[in-house]
Every structure is written in C-alpha cells, then in structure tokens.
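The block underneath contains the structure these notes are about, expressed in structure tokens.
For this depiction, one protein chain was excluded, whereas all remaining protein chains were kept in their positions.
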Amino acid sequence: MFITFLTDFGLQDDFVGTCHGVMKGIAPEAQIIDLTHGVRPGGILQGALALANALPYMPAGVHLAVVDPGVGGARRPLALRDAEGRLYVGPDNGLLLPAADRFGGVADAVELANPAYALQSVSRTFHGRDLFSPAAAHLALGVKLADLGPPIDPEALVRLELPQPEVSPAHIAATVLGIDRFGNVALNLTREHFDQAGIVPGTQVELTSRGGRYFAVAARTFSDARPGDLIVYEDSYRNLAVAVAQGSAAALLGVDEGSPLLIEVDTP
Amino acid sequence: MFITFLTDFGLQDDFVGTCHGVMKGIAPEAQIIDLTHGVRPGGILQGALALANALPYMPAGVHLAVVDPGVGGARRPLALRDAEGRLYVGPDNGLLLPAADRFGGVADAVELANPAYALQSVSRTFHGRDLFSPAAAHLALGVKLADLGPPIDPEALVRLELPQPEVSPAHIAATVLGIDRFGNVALNLTREHFDQAGIVPGTQVELTSRGGRYFAVAARTFSDARPGDLIVYEDSYRNLAVAVAQGSAAALLGVDEGSPLLIEVDTP
Partner (left out) sequence: MFITFLTDFGLQDDFVGTCHGVMKGIAPEAQIIDLTHGVRPGGILQGALALANALPYMPAGVHLAVVDPGVGGARRPLALRDAEGRLYVGPDNGLLLPAADRFGGVADAVELANPAYALQSVSRTFHGRDLFSPAAAHLALGVKLADLGPPIDPEALVRLELPQPEVSPAHIAATVLGIDRFGNVALNLTREHFDQAGIVPGTQVELTSRGGRYFAVAARTFSDARPGDLIVYEDSYRNLAVAVAQGSAAALLGVDEGSPLLIEVDTP
C-alpha cells in the first residue's frame, strides 16, 4: 500500500523523518512517497494546488497532507474517501478538497477522534506526528475509515476560495498561484481563458507587473524562445505560466505568490 | 530491518544519496528512514538533540548519525548498543550519547576497525560513505557488534556538555538550543523549570534578547495567541520554546542557536 506525503515541514528539521518513523512503526510494509515538503510555511492554498496537480500521477492509496497553521485549535482533524476510493488524511482547512474534487469529490468524511489510532500522547503542536501519521498508517494497514471517528457531512468541510481571473477580449487580469524552483510563474489561468481573450501560440502580449511592462510571446515550450525572452505557455499541469528561457521569470517580473499580473494583447 | 539516518550533509550534493547506495548495495532489503540531513554543518550538539528527540518515534533498528567535523583525525569511529538493544553508528564526538541515554545508556561500544565491514578503500574525508554506512548496513544484516572491532569502555566515550539554565523565582536565564523552519525557538528548559520559576499557562512574561525587551504569554499552543503575539509553550518534544503565531519568533527576537534569552515574570 502506498502513502503519499505532502507538508510544509521542510527538510532541515526532523519533522518529516519523525513522521516516517511513526508510519513505519505502525505499517512497516507501507511505501511512502514524499510528494513534497517544500510548501511555504502555512501555505494552505499552495499545498492544496500541489496536491491536486500531483495526485493524478500517484498510485491510489492514502494521501497524507499537513499544512496546518491552526494546529491545536478548533480546526478538525480529518480522514476522507473520494468517489474513486482514494483516502486522504489531514486538517479540515481546505487543503485536501481540490485534490478530492479531481476524483469525483468527497464521498465520506470522518473526524479523527478514536485514540486507538493516534499516538498515546497527542501534543498540541505536532498533529502531523501524533494524529495524522498514525491515522494514515492504520488506513494503509486496512483499518476502515469509519473506525477512525464519527462521520462529518462532506458539505460542512472547510473550502478554500481560489482567486478568479477577469477575462475580456485582449485583456486578462490574473493572479500568481505559485513560483517553482526554476522561477516559472504559474497563473490562475487555463488555455480556455486564453482562447476567450483571443490569445494563440505566436500572439505577442504585454505583461504588467508592479508598474513595469514586459513584452512576451505565447509559446509552446521553453525552446521556442531565445535566452532572456519571456514566454507564456501551458505548463505541464495545464495551467498557464510565464517563463524566461534559461532564467527566472519570477525575478524578472518581481512577482510572488498572490501577486496580480495583467496580460494584454499587444496591438501595434 | 530499519536504518535511520541523520547527518549534516544537506541534500544539494550527492553525499546522502551515495550513502544510500552503499547501504543498499550491502543490505538491499534494509529500509532507510532519513531522519534529517539538515543539521547545521558541524553542528554536533544540534544533531545530538535532534537524534535524541526523534528516536523514541523510530522503530528499533540501526541508528546511523554522521556530524563529523573531525573526520580523518584522531576521533574514533563507533558502533554502540544501548540497554534496550538499539544499535548506533557514528563518530566518537558525543553525537550518539544523548539518544542512547534515552534508552538506558550505552551497554556496549566498539571501535569500527574491522576492514571486512568497511569499503575496500577508506578515504580520509568521507567516513560516512566508506566506514559508517557499510557498518550500519552490515549490522542491519545481522552482523554482531563485537565483529566490527575491539570493545571500548562506555565510560571513555566523548560526551557533550549541554548548556544549563539558571532558574530563580520569576527569573530564568536560558539558552537557545535551536531554531526550526517555522522560526520557533527551542530553549534548554522543560516545564519543571517553569514550575520552579512560578510560570503557568496564562502568566505574562518579558523576554530580553540582544538588548530588546518583548512581552509574551505562557500558552498551550499557537492558536491560543493572535497573529503577531509571542507565546512561550511546551513544544512537541517537551522542551519549552518561543513562537509567534503566523510568524518567526527567531527573526523577531534576533536569536540563533546558542543565543542567551532572559525570561522574567511580568509584575505590574
């Protein structure tokens, strides 16, 4: 059985390794796939999008995700099953739902309340170790979802609000969803938005960011551009993104997660 | 059989991956749990505390740890067994002992001196690969501790000195043990020290760091505070720590590993 594991814990501390140890102590044969632990601390939306983007490439199993700034407070600890039978474990703060929605939505939800499937002593600040990892490992062993705690109405789960773009002909007001290691800038846009705005591969566009204006071209891949040229392209998760061949588009545009970006068709 | 693995190697180079390859070449079925490789380069005390804190959450097995600024010099390469039968491999610089002490102390110690359980050629600068990883893998295969080399008197092992706090009523002079990714500041204090000083949840305290003074409150968890408020709380390893809800306490206080921090009860 596979357990995929995504957090904002980073790798410089032992948080991730400790959770691995807890899971392996309970389910020694489970295979753990570290999806990423590089989500920005407290970046619930970033984690939710990464999980939703990556999950179609993961074998089915238990999907453990912990980005949990509200740990120890009123937010509920959850386990879910989606319509295709994948299982999820994490906090009730919206983190898990965009992924589950890709597989038909949440079919069943429970609150993690059964102490038989948690560590003996549950701290107030590290539910990843004490509550979520044990629950994921027990699910991987075959424990039934309903045994982990009382059911919750899927409609009552906390949902994130995704920023929506404004699209009109030749003009799009977009938001930066994230920046990857290569400095590529993911936007809250898909190819359909470009179609609406009349942008096709080869179209020259102008980007406005923090008062600066930049020429770019709609392109298919990095190698369609010369080093230093800005391109707007459909990334490998089918979101639109801005890149600069052999450089960082994020640094060039001065944008960060949440920044606004204006895209206009360049009409000479 | 499990091998847990902690180092200061970081992950940008291939040091960790190379050690994995060496271990898997010897013991293909061993499961390696990366505890962390983010210990500060040469941070023996930091590594020792991380190992001691995490080990109670690890399945028993071989615990390999390498933070080894004295590699190639006079410090001895070790394998140990604690009173509960867990095995340890690493340098004789104090790194392993706080962890072994949590499991009854060192029962047996040997110096890694048998070339049958090292790589054929042992470099002077990478014992992690050439000496420690092979020893850990052979132990995981069932090789006996005594076969790795001659015994050492456990009393003769190098020990670290941990900084001790000064505690008096309403006043504690503490030292920062470490900073985690979230900017939380771990102190060389436990709840017993707070009891001695008369600090309980809800007590207002004043922190003095680098000449600056900050108000804080003794609290149970992050969500007891408003964003921006400093709290002092018992962290998930049962050390006292300073945090700021949705921010970095380390950045706010300007502290680093080893910094002094004064805590005084705020008497109006």
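Letters A and B mark the chains as written, and numbering starts fresh at 1 in each.
Throughout what follows, contacts are C-beta pairs under 8 Å (C-beta built on N, C-alpha and C of every residue); 3 or more make two chains touch, one makes a residue touch a chain.
Quick caveat, the model's predicted, so the values are computed rather than measured.
Annotation: of B:P56, B:G72, B:P163 or B:G212, B:G72 touches the absent chain (contact as defined above).
Across B:G17, B:G212 or B:G258, the single residue that touches the chain missing here is B:G17. Chain B meets the missing chain through residues 9-18, 20-22, 24-25, 28, 41-42, 69-74, 123-126, 129-130. In the full complex, chain A makes contact with the omitted chain through residues 2, 4, 6, 11, 31, 33-38, 50, 53-54, 57-59, 180-182, 220-224, 233, 235-236, 246.
The working rule: only the chains that are shown with their structure count from here on.
Note on chain placement: the centre of chain A and the centre of chain B lie 31 Å apart, centres being C-alpha means.
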